[in-house]
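To start, the structure under review is shown below, and the notes come after it.
Of the protein chains in this complex, all but one are displayed in their positions.
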Amino acid sequence: MDKDVPRAPHDLGGVSKFLCEPVDVEPHALTDFDKEVDALRGILGVKQVMSVDELRRGIEAIPEAEYHRLSYYRRWIRSITDNLLVKGVITEAELRAALERV
Amino acid sequence: MFPPGALVRVRNDWPETRGPVHIRTPHYLRGMPGRVVRLLGAYPNPEDLAFARPAATRALYHVAFDQPAVWQEGQGGDELLVELYEHWLEPVQ
Partner (left out) sequence: MNVLETDGEKLLVAVRDLLAAKGLVSSAEIAERIAITDAANPGRGARMVAKAWTDPSYRALMLSDGTRAAEALGIPMRGVAPLGVLENTDEVHNLVVCTLCSCYPRAVLGYPPFWFKSAAYRARAVRDPRGTIAEWGTVLPEGTKIRVVDSTADYRWMVIPRRPAGTDGWTEEQLAAIVREGDMIGVTVPVAGS
């Protein structure tokens, strides 16, 4: 039984839904995508553009179904993008234009 | 300020119900009694850092909890040890 409390989706300690799920103990190599996202976050932190706390907030804002569907570093890039937009480092128009060129 | 050994209770508060927040106190500990093991240091409050707001420095404690009591199941003697900020802790008489 889960505790009958207003738990946020990322707050996973003891959540019943996962108690019967096996832990995948196999090593999974990081892809280039993973490493680049990881590095980008680190650099943004060092340059004080976006903190790890802001990264977490952005991840926690992802709707529950998406949170579980997205891979770890896809959550990160979604949060990084969200934060860059919210903080005005990039604009949505710029982002959409850049996506057109990808 | 809590000395080692102080008995505390985690506040049974749910800021998640009042708007967008960033909370580092796990849901499973809210309202639970614990014992301060030690002061870990003092750090800017992540609840504010997460929103790029000015963040007051808060004392961070390592607090131990009886693990079976948290879940109403488990093995006697097992414990949980969790970092909690001072503003989430209340003294227990």
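Chains here go by letter, A and B, matching the order in which they are written, and residues are numbered from 1 within each.
Just so we're on the same page, contacts are C-beta pairs under 8 Å (C-beta built on N, C-alpha and C of every residue); 3 or more make two chains touch, one makes a residue touch a chain.
Just so it is clear, the model here is predicted, and its values are computed rather than measured.
Residues touching the missing chain, restricted to chain A, are 10-15, 17-19, 21-28, 30, 33, 35-40, 42-44, 46-47, 49, 56, 59, 66, 68, 70-74, 77-78, 80-82, 84-85, 89-90, 92, 94-96, 98-99, 101-102 (touch as defined at the top). Summarising the interface, chain B meets the missing chain with residues 24-26, 28, 40-41, 43, 46, 60, 64, 67, 70-71, 73-75, 77-85.
Methods note: only the chains that are shown with their structure count from here on.
Centre-to-centre separation of chain A and chain B, using mean CA positions: 24 Å. Within the complex formed with chain B, the residues of chain A that make contact are 3, 5-8, 11, 13-14, 51, 53-54, 56-57, 60-61, 87. By the touch criterion stated above, chain B contacts chain A in their complex at residues 14, 16-17, 20, 22-23, 26-28, 30, 46, 49-52, 70-71.
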